[in-house]
Every structure is written in C-alpha cells, then in structure tokens.
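Could you have a look at this structure, given as structure tokens, before my questions?
Left out: one protein chain. Kept in place: all the others.
By written order: A, B and C. Residues from 1 in each chain.
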C-alpha cells in the first residue's frame, strides 16, 4: 500500500527507485510493525527525533521566507506552528511516558546521521529555491504517512508501538500529507508548468528527494544502533 | 507618552536619538492623530503596507530559523502565524472598506522605500545572528505600539482613522508589544549578558535599530507623497 | 548603440521596456556624457557607490554559495575577487583624486536608494535560486557596459569624467560584460532549457531584472540630488 498524496510525489518516489523501499521497508519500520523493535532502539530514535523536529521546523520556516504566494506562506507557517507547538509537545509527552525526561533530551548529543539530514534539507533551501526545499522536505512528511497508512490496518490495541502507528496512520496525519502533497503539486505547477518531468528543473528535484530519502535510511540505521543515552558535549 | 516594553527597547531608542522622534512624531502620524491626513495618503500607505506585511512575515519566519531556544522559535512562529493569518486578513478588510480591492493590492508596485525597509531587515538577519534580526524588527513593532498608545486616549468615536488608532493602541496590540519587548530582553540577556550596552555587540544592535527607524521615516514620507495607484510592472 | 552580451540579456532588457531607457539614458548619464554633470552630484554618487560595491560583492559571493557547477562557482568567485581587491581599490583612488578621503567614505550614511537596491539583490538570491540572483545582478553589470560602450566613442581627452567613461567603455570592462552575459546564458540554458522565455520561470527572471533596473534609476536620482556629505549616524 502506497501513499496517494497528489501527482508529483509518486513521480519523485519512482525516480528515487530502490532507496524508497530501503526507507519505508527498513528493518526499523518492520520492527515497529511487528512490535519486535528493541525498546532501546525506539528510545534512541525518540531522543534524536526530538532534535530532528527542532531543525525540521526551522526548514519549514525557511519555506515561509522563500514562498511566492500568500497561500504558500500560509501552508508553511501552519506547518511550523503545528511542529513547534503541537508535535514537539506531543513528542515530549511520548518521551515522558517512555521514561525520558526533558533533561535527557536536552542533554543528548545530536547524531551525525541526524545532522546530515536536517542540515542537508536546510542547505537545499538556502542554495536553491522554494521547490528545492519542498523536494527535500517531502520524503519525511510523506514517507511517514505512507508507513503509517500501511501499518495502521493491522494494528492490535496492545501493540507496544500503537501510539506511533496510530499517530502517523491516523486521519489527522493523513490529512497533513494530502495538504503537503497539494502544496508540492501547486508549487511545481506554478514554477515548472504542466509537464514538470520534461523540464531541466526536474532532475534537481529528484536529486533532493532521493538524497533526503537516503538520509532517512541513515536515520533508521542510527535508531537500530542506538546506544544508551550519551551525555552531550560539555562545551555545548 | 512613551512605550514601556522592557529594558532593551528604551536603551536602543535613546541611542537612536532624534530619528526616533522623526519616526513617531512624523507629519503622517500627526495627520492620523488630528484626522487631517489626506485620504489619498492613507490609501497609498495601506497599499504599500500590505506588501510590507508579506515581507515582514518573511523576516519573522527567518527568526524561527535563527533562534537558539524553543521559546524563541515559538515566539517568532506565533508572530508569523498572527501576521499571515490574522493581520493580513484584517488588512485586506480595511482596504476593502476603503474601496481597495485585492486586485488593486496585487497590482500595486512595491515602492523603493518599502523595498529598502523590508530587504534591509531580511539582510540584517541573513548577515548577522538572531539578535541582529530582532534589533531590525523592533522599531516597527514597538514604534507602532508607542504611537498607538499615545493616540488612543484622545480618540473620538467619529475619528476618520479610529480603526487604525484603536488597533495599535488597543490591549491586543499592546500585549504583542510587551511580548516582543520580553523576547528582545531575553534574547539579549542570553547572548550579551547582564550589561549589554557595555559589550562590543551593542553598537551593531544600535546600528540595526537606528537604520530601521530611519527607514520607517522613509515609509511615512512615501505615504505622504502617495500618488494614485500605479499599475505594476507588466513583466511582474 | 546597445550592449551585445549574449542572448538572455537582450530578451530581459526588452521585457523591462521603458525603464531600461530611464536607466541607461538618465539625466545623470547624459550629464556624464556631456561633461555637464555637477561635481557635487558626481562626488555624492562616488561615495554611495563605494558602499554599493561592498554589498554588490556580497551578492556575488552569495552566488558562489548557490552555483551548481564548478564553472559557475569560479565565475562568481572571480567577480568577488575583482570587486574586493581591484574595483574597490580603484574606487578609493578615484575618490582620493576627487578629494574624498577614506574617512569621508566610512563616515557616509548609506542612502535608502542604495539600501533598497543592494538588499533587494541579496534577497532575490536568498529567496530564489542562482538564476534569480543573476537576473537581479545583471542590470548593473551589463547596463554600465552598455552605457560605457555608448559614451566611449565620443570621449574627448579633457572630458571631466574621462576616467569613468574609459573604465566602463574600455576593453577590460567590456570583456567582463561578455563573460557575465555568457554566465547568464549558460545558467539559463542549464536550468530552463533551450526556450527559456516559454517557461514559467521566465516571468520571475524578468521581474528581478526589471525591479533591479528600476532601482538603478533610483540610484541615479539619488546622485542627482546629492547634498554635501552628511556625517553618518552616530550610533553606527
């Protein structure tokens, strides 16, 4: 089952090829699905995901500065607002339930796989235009939607990762994905016209989408290899 | 009567010297106060202010990307959200009541005084850090608060610019100003310590604050000189 | 006589329409040509042009960060190097010969027309991609080339502005313009394909080119209106 979030997303996903499977069918994901993912891996992922959300919010805010229409600005601003006020708060609650305090999160050192991902997305935005940024943002937003939609139907209530699956498979997040897909389609139509894959700009979008997908794989790898929490750099 | 929005603002305002008076006591402001401002000047100002709000929102969004704490991110994101959803919608209503359609606004050409101001603020952010950006954002936010607070007490109900004065003098906007002042104070304390005016970084903040204030004066001048609406550049 | 610096430039110039004439045939330019431009106007222009060159160098450096090929990076880096080492040094010599010390230049306050122009170009780069930046950089580089090429043939040796005309009309600067035109053509071909004016991206390039041209007109206006040197803002 694959996410159906507009027109551009499936084309970018196809262009990414096998790496999209590596991401959305990663052992980490299959572990979440089966409930067999080690708790340590999940907690390690949660800690890094907190830092990820901070920088992902920054990247959506960069989108506001690069948008060309009021509608594009509003879509990005709404995402920033949702991330910094709701998602991060929700994330803190999930972490607390898992036994991780805010102090644990603040003390965590940002993993290179995490750094690589968010700073790449930010640089895609700084070096390119609004579309470059959106193409680099899309794999996270829409891939999580696709994973959630695939895992939700087989979810049993006593599943150890029920909350995670219910969040990303649920109607709220699926609506976020449809809106993000529509934002992407509209932004592409405005800038590349009715046949974007035939324009020279298309290859650049594919490159950003594929690289960001590759960095998602690295993020799951980091989760699988998570060690007990390391204290942050004392100079930080 | 002068706005009382924290500690840093009065210090920056004093450092700006006479140009702060040029801004907050400008003939345009005194015309608003007396109700004698020509309608044409007010409409010309409204049209440019619509474009200003777009770019001012972009500058606050840039703040989200440059913040160092979740609180700073949230404060900037809330301002972006308020601007792109509420203020701009309110502004469109005000324009409609004044006989200006959305088409008039979209067709308007951005005035050089407007360009100079918003692009200077954005560049203060891009070239510097979070504080540089805040120092360049402050004169608009807090100067309007100071003007509104001064004009509100003498407002009569049939005043031709009652809405404008009630908006900026009213409790909602005054609360925005206190929050912005607190954001500025906190950001300065975090980065320059307890005696910011004694640090080498202070001069740079004063320069941004003063230049932005000077560009506010240019914005009023533009309003005073407003001609009938010019159609935008046909290439745009 | 019009500059012949590649293929995209004439198309952008035609799209700009009358404002290109307003720029390249401005009273300031005709005063330079006839030698009748008041000395005060020329000195006022020189002082602001010094500040302009600083920020124009910054914009070309931004180009290095946004380029997609090593050749594009090298072309932008060479321009930065030429500006910060040679052009600015030459400019300081010209100012010194005209009786303006470095202290005069450093003490000068940046004029709003100057701010508007350079910060607009920088924001065109930050908000868009490499092409947006180049389109906003082109009117200055290539317009000066066109003006120089027109004025040089009628230059008499005792002309009061002989140096200015010889610089921009001379073979060195004309070669700079041909290289800039080739950079623009190559960058457009790479990103918009063989028929750029038929792509949705073309309108954005025209908008940047036209707005930058409009801001060049404002720069000459500032020169015409130049007052004796004002000391800079004491807070700066």
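Definition applied: a residue touches a chain if its C-beta (ideal position, glycine included) is under 8 Å from a C-beta of that chain, and two chains touch if they have at least 3 such contacts.
Here the structure is a predicted model, which is why all the values come from computation and not from measurement.
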{"item": "Per the touch definition above, residue among B:13, B:26 or B:66 touching the missing chain", "value": "B:66"}
{"item": "From C:11, C:84 or C:162, residue that would touch the chain that is not displayed", "value": "C:84"}
{"item": "Of A:15, A:179 or A:224, the one touching the omitted chain in the full complex", "value": "A:15"}
{"item": "Candidate in contact with the missing chain, chosen from A:122, A:141 or A:226", "value": "A:122"}
{"item": "Candidate in contact with the missing chain, chosen from C:24, C:57 or C:127", "value": "C:57"}
{"item": "Positions on subunit B contacted by the hidden chain, ascending", "value": "65-66, 68, 126-129, 132, 190-193, 199-201, 204"}
{"item": "Interface with the unshown chain - residue positions in subunit A", "value": "15-17, 19, 58, 110, 112-113, 115-116, 119-120, 122-123, 126-127, 203, 206-207, 209-211, 214-215, 218, 233-236"}
{"item": "Contact set of subunit C toward the excluded chain (per top definition)", "value": "54, 57-59, 61-65, 70, 73-74, 76-78, 80-81, 84-85, 88, 122"}
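Going forward, only the chains that are shown with their structure count from here on.
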{"item": "Maximum centroid distance from subunit C, chain identifier (CA atoms)", "value": "A"}
{"item": "Distance between chain centroids, defined by C-alpha means - subunit A, subunit C (Å)", "value": "42"}
{"item": "Inter-centroid spacing, subunit C versus subunit B (mean Cα positions, whole Å)", "value": "30"}
{"item": "Sequence positions of subunit C contacting 2 or more other chains", "value": "126-127"}
